[in-house]
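The block underneath contains the structure these notes are about, expressed in structure tokens.
Only one protein chain is missing; all other protein chains are in place.
Order of writing sets the chain letters: A, B and C. Residues in each chain are counted from 1.
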């Protein structure tokens, strides 16, 4: 609905505050990416440290995203399709990682994997999470799984269960109906969810810092690298990390807006 | 829609994965809050340092929330009610802080307020953001304003503009119609948005760390306190901060789920 | 008096095209048109919510095109009530008075009076969400007329209500108009509503006003085929119920004569009777049959419309005594009907549709 008595004061004031806010955001991005020179940026990008951070970030985020998908598909399907005892409690529990500061989540993971007998048992089988890249993955997983979960729950809820019913009358088992019908129909939601989870995984700092620590060339993801280099004044390296992070964020935001559609839960 | 051929395999598997995930989240919370004894927790809470962190966190989060409200009400109203050139671009720009890692946002703020002539001019008038509590406030503001903005935009969009039209035929100016009708009708959205913004402000770590640094008893909010005490092994103090953060998160999550209603954009 | 001069407005899906219209003071004016004709924008433009792209709006000869809604003093009632949900009935009705900085006791007096008038005093302290649709619409009407507007705009005010409530509120609207002498501009897509309420009707389609006239002119003399298609053809007779025995009412028609109709209205009720032209049979002499109604008349017009013939017969003095009958062309031929012939129109008591007049 648009409303437009000429020169309405309230219209001018509100649109101006809108522009102001958008301008502030834009300036901030520009500040970061213009704070170094292109040759310096190139040199930094080619450095061993940044190369390591890029590789570690991409890998850990990819793995944590896959884990998020693997658990969210069945979990979101259950909450979208079935009624069961405790469903609304579970829906609320799933939101906790969204509300929890990542730092606290990291402390929780550190305690769980570092001090409990469950954690020690895992460590004996070789699955060491504390101060290792594995810790980065679990931190990303824990903090980001609610995003993937919410997007997929919205996607599945948006698909009429009659599609599955028809597939079943046409000879599919429930699992086949899910694979041959529901999953292809969830393509956009899955894509949007994966991109956003991956992008947020790459940006994850607080939780990963607590579980995996900030060890140069060992648990040094892009945000950790940004943090380490800011701390010791290596500004060019820091800006390189920040620029990559900005590019990844903007591209994933664009993809998400394009495919997120009805699953905008972010 | 519920579907229930007895003993459907897919139903059992999906509900189990759901329970597993919820259980994992629950265990993590319990790990943190049971990692100290009640007397130790009490002593920690009474310590000068934690008292300082609590006060600083509550204050900075409250101020940044008020700032978020002040700019989001007009900005969200403009995007909900008016058509103007560049509207969809601005909608996308507003989402950038959601996608950007907080650490990068912090670096941006640091550069903007610490190195540009704009920042220096502000500093000369006494508004110093770098390594001060003011920096914490601006960091919280920047990272959280999209949440408030999205919740309010959804709220305003959900209010039929005819309420304002009727108020205008009954003698209100546009501004009066907004204040006497639209604002009271947005009560729930405002409440939900304020609570979530405040809670996320309290939990903000990465951006605040970059702008304001981690200086004990100066820029020591609860997450910074948690970080400092984890670093130097003061586990009891760390758990005290973490426990307060968990309580705040859970309470605000509850309030949000209760009042968020149609404005669930988180 | 409201005068619209060449108003155009484009809102994309809905639009107005060169609308010129004059509405007289104290008139019950109905704007009739299908969904999407632009009727609501027209009302909202009169109220000042939209600014026309071109054209002028005059109220009592002064140009108000640039005047904001709050200074036009026009009441507005919407289909979906739009009561402020966080205010009680009382506070809703007093909203406009409060804007006008009127004293509390004066507001209270005024609100009480309106609540009495519309029989909603018992709802005074309740919130809108607890009211029925009909009750909500009465509150919306009270709120709109509290500021004593000379003009009341009604946007499909009865469309969301069940037929019994609609019938009752129609009466209330007429009463409000008579009591306060307000000029009513009422938008609807419902032909019966238009026929029953209107002093004059404007038919609107695709953003244009196509015909303005009395209900009789609109329904019996449509200017073109589109209009004829939209309004349908109906015979409308006004009258008063004389007796009602066992659900069959004997209605004395204003232009003379009596009609029997299946109806629940009681002796003394003013009613309107609608007769679909397809349901009337013509014959050359008065037969005896189970059809309760036989009206004698003389054919004054004959037109072929597709497979049918439209017969207009004159049954008495005034224009309302003209009856339109649709018969097949073959029937016309087999009876050899000619202009000037004397014929008997026969219809059943179950064919006469009666509404409160």
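Quick notes
The working rule: a residue touches a chain if its C-beta (ideal position, glycine included) is under 8 Å from a C-beta of that chain, and two chains touch if they have at least 3 such contacts.
Computed from a prediction, not measured in an experiment: that's the story for all the values here.
Across A:168, A:234 or A:257, the residue that sits in touch with the chain not pictured is A:168.
Of the options C:5, C:18, C:112 or C:279, the residue whose C-beta touches the omitted chain is C:279. Touching the missing chain, out of C:12, C:103, C:306 or C:340, is residue C:306.
Contact with the omitted chain, checked across C:92, C:183 or C:346, is made by C:346.
Listed here are the chain C residues that touch the chain not shown: 245-248, 260, 262, 278-279, 281-285, 287-292, 306-308, 325-332, 335, 337, 346, 348-351. Counting the whole complex, the residues of chain A in touch with the unshown chain are 160, 162-163, 165-173, 176, 180-181, 184-185, 187.
Criterion: only the chains that are shown with their structure count from here on.
Chain B has the Cα centre that lies closest to the mean of all protein Cα atoms in view.
Taking each chain's centre as the mean of its C-alpha atoms, chain B lies 54 Å from chain C.
Work out the mean CA point of chain A and of chain B, and you get 17 Å between them. Chain C has its Cα centroid 59 Å from the Cα centroid of chain A.
Touching two or more other chains at once are residues 48-49, 68 of chain C. The multi-chain contact residues of chain A, meaning those touching 2 or more other chains, are 2-5.
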